[in-house]
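Structure incoming, see below.
Shown here: the complex without one of its protein chains, the others still in place.
For chain A:
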Amino acid sequence: MSKTILEIEGLRKTYGSLEVLKGIDCAVHEGEVIAIIGSSGSGKTTLLRCINMLEDFEGGTIRLDGEEIGYHAEGSMRRRKSEKDIARQRALTGMAFQQFNLFPHMTAEANVMLGLLKVKRLPKDEARAIALKWLDRVGLGDRAGHFPGQLSGGQQQRVAIARAIAMNPRLMLFDEVTSALDPELVGEVLQVIKGLAADGMTMLLVTHEMRFAYEVASRVIFMNQGVIGEDGNPREMFVAPKTERLADFLKTSSFN
């Protein structure tokens, strides 16, 4: 097995009295494309958001390349890292959101350049070159000067993916990136993700696209009520689910 990038141990997360993640253990290896599936409320999105500290979590550890994310031990106390440290760690993972979240007052190019300029502190022409390269890669080289409001949903999502990937992250997180798209625009976004997978990018995808998960993922994690219900390769899991929960879930989700 190739090198371990991400190690999650005993991850617990609560909202008030509601325990959303009840102890997640999982390791992600370099080049793996992992689809995270499960019904809504199972904790898949929360898991993703904990990995780049968009959510604080109460228990367990997450390590990226051996470095603990978000917290450190101070004697027997567990302390949140400084905002500056957390910002640096967040730049190591890229994230694409269901709602794209492009910055509406910036062109596509400026959206991609922002992190390169302000976080990586690259000179402007270098940042522009990288931005254009990635916009080209997602098929939007000719839309660099457009504002998000002038782009379709699928185009916006592709810019958002370019923005994340241009930072050269160790790991890409995709949070239901096609759920807000019109059906005819889903394909172009999935095509981009497929391309990244072929490049060997390590990815975690929360998705409802079972067909896509089946085709692209090298591994599938089935989340169920805050724990990992099943974890294995897509062929085994989709064809012969071991647990009744997964079998039920697959029956109710459309496989198109």
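Here is the rule we use: contacts are C-beta pairs under 8 Å (C-beta built on N, C-alpha and C of every residue); 3 or more make two chains touch, one makes a residue touch a chain; residues count from 1.
Here is the rule we go by: contacts and distances are computed from a predicted model.
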Per UniProt, what's the omitted chain called: "Glutamyl-tRNA(Gln) amidotransferase subunit A", "Nadph-dependent fmn reductase", "Ethanolamine ammonia-lyase large subunit" or "ABC transporter permease"?
"ABC transporter permease"
Of the listed residues A:V28, A:M95, A:A197 or A:M237, which contacts the missing chain in the full complex?
A:M95
For a quick check of understanding: of A:I36, A:L135 or A:A164, which residue touches the chain that isn't displayed?
A:A164
Which residue numbers on chain A touch the omitted chain?
52-54, 83-84, 87-88, 90-95, 97, 99, 101-105, 114-115, 118-119, 147-150, 160, 163-164, 167
